[in-house]
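Okay, so here's the structure we're looking at.
For this depiction, one protein chain was excluded, whereas all remaining protein chains were kept in their positions.
Chain nomenclature is as follows: A, B and C, assigned in order of appearance, with residue numbering initiated at 1 for each chain independently.
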Amino acid sequence: MKQNNNKAHKFGMVIDLDKCTGCGSCMVSCMSENNVPFKEDESNKKDSITWMRVYKLTNGKSFPDTEIAYLPRPCQHCGGKGDHGHSPCVSVCPAVATDYGYDTGIVSQIYTRCFGCRYCMGACPYHARYFNWWDPKWPEGMENYLSPDVSPRMRGVVEKCSFCYHRYQAAKDTAYYEGRDDIEEHEYQTACATACPAGAIVFGDLNNPAHQVHQIVKPDPHPDPRNKHIVGKSRNPKVFRLLERLGTNPKVYYLSEREWVRKQGDNYLDGEWDKIKNYHGASSHD
Amino acid sequence: MDSALIPEGAKRCSFPKFAIGVAIVSAVVLWGVFAMFLCWFKGLNQTNMNDYYGFALWIWADLAVIAVGGGAFFTGLLRYIFKIDELKNIINFAVIIGFICYSSALLILAIDIGQPLRGWFIFWHANVHSMLTEVAFCLSAYFAVLTIEFIPNILENRQANKVPFFHHLAHNMHGVMAVFAATGAFLSFFHQGSLGGVAGVLYGRPFAVREGLLIWPWTFFLFTWSAAAFGPCFTLLVTKITETVTGKKLVKDNVVHLLAKISGWMIVTYIIAKIIDTIYWAMVTAPSLGFSLSHFYTSNGFYGYWILITEIVLCGVVPGVLLVMKSTRENPTLRLIAIILGVIGVCLNRWVMVLQIMAVPVMSFDTWALYFPSWQEIATTVLPVAYGIILISVAYRYLPVFPQEHELNYSVEVEPVTEPE
Amino acid sequence: MFPFSFEWVWDIGHAIFFGGFWYAISILGAGMTFVVLKAAYDTMNDS
Partner (left out) sequence: MKVDRRSFLGLGLGAVAGVAVSPIGIKLTDDSSIWSQNWPWTPVPVDGEVTYESSVCSLCPGSCGLSVRKIDDRPVKIEGLAGHPVNGGGACLHGISGLQYLYDPARVKTPLKKNGDKFEEISWDDAIALVAGKLADIRKSGSPEKLACIADKEQGSVSGLFQRLLKTFGSPNFYTMPSLESYLELTAEVLHGEGMTIGFDLENSDFVLSFGAGIIEGWGSPVNCFKANASRKERHAKLYQIESRLSNTAANADKWIPIKPGTEADLALGLCAVILENKLFNSMAVANFRGGLNKLAAALQKNYSPSKTAEITGVKVSDIEKMATLFAKAKMPVAVFGKGRGDGAQSLKELAAVHTLNCLVGNINKKGGAFVQLKSDYLEFPDESMDSIADAGFAKNKTGRYVSQLIEKVNESSKPVVEALFVYNANPCYSLHDAKSVKQAVGKVPFVVSFSSFLDETAKEADIILPSHTFLERLEDVPSGAGLAKTVVGLTKPVSQPVFNTKNPGDAVILIAKALEGSIAQSFEWESYDECLESVAGGIWDSLSEDGYAIISEGIPSGFVAVNVSYLADNPATIQAQGDDELILIPIDNMRLINAGIAASPFAIKTVSDNVLKGSDSVVEINPLTARGLKDRGYATLTTPIGKARVMINLNEGMMPGVIGMVKGLGHTLNTKHMSNKYVSNKGINVNDLIGPVIESGSGLDAAFGIKVKIFKA
């Protein structure tokens, strides 16, 4: 029996920002997979439901030294301080409408439980959570493409990326019917990962050394000695997480060869970056 | 016309004048109710909130009315537990103000949530780790306490008191009020604190997050403290307004001075704690997350250092000092300035702890988000104010709210004129 | 809210939180019951 079968999964993602072209396939694949509605004007990005949102980063320099990069931002599925499952949003939801799956590491959202207080949105520094300000309406006939795997949300509730949890369930069901204990890496892939034409998104189990995500991220199993809240820091010098210093412990990692891109992953005081940019977890644990 | 309902010996304006006044304010209430129904039936797209501003004007209004409504629990605590007897002359009014504030808060919450029909989930499916759950439970329970505290005053209405059962009920409730007041203080301590905790636990938001004691961030204690400190300011302010509108002196100066003095000392101690908290946050907490203080107060069109200085110095230190010093406290003008500044200060604090949190960018590539409420939000926020004015007018007209009213207004010089009955 | 809600856990958090809550509610309930009964008793004694 494989060792990993007894361990909990910890599904996560690595996005190669050098490969990302900002094409938007992940966003649309996500919308189409998850029955995300659309409305007449989506140009106010502060009320446009995009579980996966691609941000444009610039290095802030002027012509011709200016550079840009794109950063896709799904829900980060934070493990919370110390990776104990108290994600910023989960810990504040008053009605347990969002919950942390200790067997998967996935932060769920129960639409029929959510009563729309939006506290979780205030708690999330990534703006990964979206509120249904409007009734979702599809033009006549277009509701025909809605997938039964994900229930359309009603007005007044919060929604967000689920790492396509229904795909995990489907993969588990298949494995169960076939008498297997566990699913294979390729059986459970999110809609954004499968859509990405550049292959920039890699998805899998961070706890499984055989999975590509684990091999790229090389997560440090020990808490960061500099900040005990941080667990799973990447030991790959090119890999970073968004706002890692807050101790949210996201399961979405980013990869870039470009230093200015890595620097934008977090906030640093003047001069601080140069001091800590070469610090990549406790290498003694290798 | 309604003289049978008016407390014995009290002089009130004519009923038509009263009715016209109430009707004018009711128009505002109707405007608010219209906006409220728009929000309920059309959804929260009626507001200018968005995914960056999940919490906005309403949550501020909620926190603010609960903060200024804190006068009820704190005065109750002083009156019933610490047995400061003079305060019995203002406790009724403090309770009414508290009742208005808390019922308004509950109403605003009922509009604010996206699925009002599911509001009860917060109780049914309670997540005990959420500060908001604690707020909901304690708020509702404390509202029950306020109702209990308000009932005897209602039953003291001239007609109601004629019913023997009501008479006895009011009497007996007074008898055990200390128990209710103690429970109320306990509940208030937690929900005022939890409202502070709502911001303080947001460890994804460096502007909000605070370290603390066990599960409680420092904002928990600061909120309770500030509500106790500034709540009486609001009680005094509304009393002053009521006195001005009615043209009568309703509470004796010694009572006002006492409450102002207590408030002053609470403000001074609070503001010292707040300054320490702010310095610690600015020098230790935020920098440890990679943020310098200037990040929170620059590069945007509204939030500057002015808001920090206004909140802490102008509307914190200044009213505290004015109310602590006997000479300024007993000067009616300076006292009035102090309590107005104090009320503004606590409201500003709540604003900062709700809206500025949402405005500050956290991801390095994110931008400041500014917001202005829609008319529907403004109308529903003005609604409780109008409703409060009506409730206070009705209560003042028909209930013996101010025990000293008679003594201060009729017993000395006006007495012979107003004794036709 | 109740032990039969499915997200109920018998842990220290629930014990403290709901302990405090039900304690306060009991005091309010008992107090009001007492006051109402006593008022009813007093009313009956009046007549």
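Operating definition for what follows: a residue touches a chain if its C-beta (ideal position, glycine included) is under 8 Å from a C-beta of that chain, and two chains touch if they have at least 3 such contacts.
All values derive from a computational prediction rather than experimental measurement.
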One chain is left out of this view; which of A:Met31, A:Ala175 or A:Leu269 touches it in the full complex? A:Met31
Logged for chain A, residues touching the omitted partner chain are 16, 18-19, 21-25, 27-29, 31-33, 35, 38-45, 48, 50, 54, 56, 58, 61-64, 66-70, 112, 135-148, 151-155, 191, 194-200, 257
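Everything below uses one rule, namely that only the chains that are shown with their structure count from here on.
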Distance from the mean Cα position of chain B to that of chain A, given in whole angstrom: 40
Calculate how many whole Å lie between the centre of chain A and the centre of chain C, each centre taken as the average of the chain's C-alpha atoms. 44
Spell out, as numbers or ranges, the residues of chain A touching 2 or more other chains. 96
Residue numbers of chain B (touch at least two other chains): 124-127, 129, 133
Residue ranges of chain C in contact with chain B within the complex: 1, 5, 7, 13-14, 16-18, 20-21, 24-25, 27-28, 31-32, 34-36, 38-40, 42-43, 46-47
Residues of chain A touching chain B in their complex? 44, 46-48, 55-57, 71, 81, 86, 88, 91-97, 113-127, 129-135, 154-158, 242-243, 245-248, 263-270, 272
Residue numbers on chain B that touch chain C, as the complex places them: 123-129, 133-134, 137-138, 141, 144-145, 148, 164-165, 168-169, 171-173, 175-176, 179-180, 183, 186-187, 190
